[in-house]
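Every protein chain of the complex appears in place save one, which is left out.
Order of writing sets the labels: A and B. Residues in every chain begin at 1.
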Amino acid sequence: MRYLEQKPGPFWWTRNIRYFIYFVREIAGIMLGLSTLTIIWCLFQSRLMSDQNISMILETITFYSFWIAMGSSIIHSFTWLHAIPRIMPFTLSRTGQKLVYLILLAVWIGLSWLAIVTIFAPISHA
Amino acid sequence: MKNFTLKIQRYDPETEKVYFEEHTVPYAKDLTVLDALNHIKEKTSAEIAYRWACRMGMCGSCGAIVNGKPALMCSTFCRTLKQPISLQPLRNFPVIKDLVVDTDDAMDKFREAMPYTEIQKRHINEKDETLQTPKQLKQLKQASQCIKCMLCYSACPVYGLNKDFIGPAAGALAQRYNKDTRDKIKDKRMDSVTGKNGVYKCSFIGECSEVCPKSVDPAASLQKLKVAGMFHAVKKTARTVIKKHEKNLHEIP
Partner (left out) sequence: METITGYDILIIGGGAAGLRSAIAAAETDPRLKIVLISKVYPTRSHTVSAEGGVAAAMREYDSVGNHAYDTVKGSDFLADQDAVEFFTERAREEIITLEHWGCPWSREEDGKVAVRAFGGMNVKRTVYAADKTGFYLLHSLFERSLLYENIRRFDEWYVTDLITDDGRATGFHAIHQKDGEQAVFLAKAIIIATGGAGRAYKFTTNSALNTGDGLALAYNAGAALKDMEFVQFHPTALAKTGILITEAARGEGGYLLNKKGERFLKKYLPKKMELGPRDMISRAIMNEIKEGNGFEGHTGPYVHLDIRHLGKKIIDEKLPLIREISINYADTDPVSEPIAVRPAQHYTMGGISTGIDCASTLPGLFAAGESACVSIHGANRLGSNSLAECLVFGAAAGKSAAEYCMSHHAKKPSAPENQVSQIEQEIRKILATEGDESTAIIRNAMQKNMDEHAGITRNREGLTKGLSVIKDLQERSKHVTIKDKSLVFNTALTNLIELKSMLQVCEVLFECAILREESRGAHFRTDFPARDDEKFLKHHLALKSDKGIEIKDREVALTKWEPEERKY
């Protein structure tokens, strides 16, 4: 006599959309870390290398890593902001949670735009 | 008005065989999956094994995977489901037979939540009740709705991969007692739930709250416990530091 073991396999996250979104959130976090490390590594290497070809390869890697980092950070921010209303010390209804999420999104986008305009744009112009 | 077709996963522990059976049940507007299953058991397969008791969504016995999602069979109506209706035992638990799974391990997790207001094991001889306003009572209302049906443990991949994880329902239970104004052992409970395999193992996937039939939102409870755990750790460290400092002061000759 034996019980039938039921364990989630390695592809448990393909079962439904919510699991998938969680998986994407976590992968985005990993990709963000990996791509940032790649960029930093490339920056260090480019100081040491003076070879034109290697320099170009490093530039390309940096370029694509930047976009991966950007995409990952957006996905990660969106999904984490979505989770914030749930951890408040007070209980919110479903609509209340959606409202808080949208407010947080708006604040985040607003702050990001401000940062671009006041910090990064002047630097790039200079 | 077409008849309902049910595809039920059977498992025989003696022969260790998994097989599927298809049955048809006559249409009725308010036929629940449990009603259909009872009909099948009466008319054709008297041996099919499944749990049920109250048939009104209060006892939590009849959890199963209905069309891929964990649900209470007595509260799910056949007319809302895509045909053929597939019935499988709850995931993440070993199957004893047919739709019956072994939930002993998950049931034991409630002990870790220390679900009592004090640890004195005695008959209370107080003359009157502790006063608690309706507003204070409302604090614990949502988390106290849990019927311990184990659907959330079936939905939680963390529990599926690590059986030592405290789990959603135990987390909700701990939160329910933390929020109760009559509780006296919050510190001990926080020590218990924030230990190894405690609330910090939760990855906030959120599927538990999706499948909960009583809208307990165990995911929210677990995250709140994580935040509370943080404050608890700070308080504890502060206390130990202060105590050590006092001890040192006393040791000065």
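Please note the rule applied: a contact is a pair of C-beta atoms (placed from the backbone, for glycine too) under 8 Å apart; a residue touches a chain by one contact, two chains touch by 3 or more.
Source: prediction; values computed, not measured.
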{"item": "Touching the absent chain when the full complex is considered, from B:Cys54, B:Leu161, B:Val227 or B:Val241", "value": "B:Cys54"}
{"item": "Absent chain, residues of subunit A that touch it", "value": "1"}
{"item": "Positions on subunit B contacted by the hidden chain, ascending", "value": "13-14, 30, 41-43, 46-61, 75, 96-98, 100, 102-104, 107, 110-111, 115-117, 119, 121-124, 126-134, 137, 140-141, 144, 147-148, 173, 177, 180, 182-183"}
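Simple rule for what comes next: only the chains that are shown with their structure count from here on.
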{"item": "Length of the line joining the C-alpha centres of subunit A and subunit B, rounded to whole Å", "value": "32"}
{"item": "List of subunit A residues in touch with subunit B within their complex", "value": "1-8, 12-13, 15-16, 18-19, 22, 26, 83, 86-87, 89, 91"}
{"item": "Complex contacts: residues of subunit B adjacent to subunit A", "value": "11, 13-14, 16, 18, 68-69, 89, 91-96, 101-102, 142, 157, 160-161, 203-207, 210, 217, 219-220, 223-224, 226-227"}
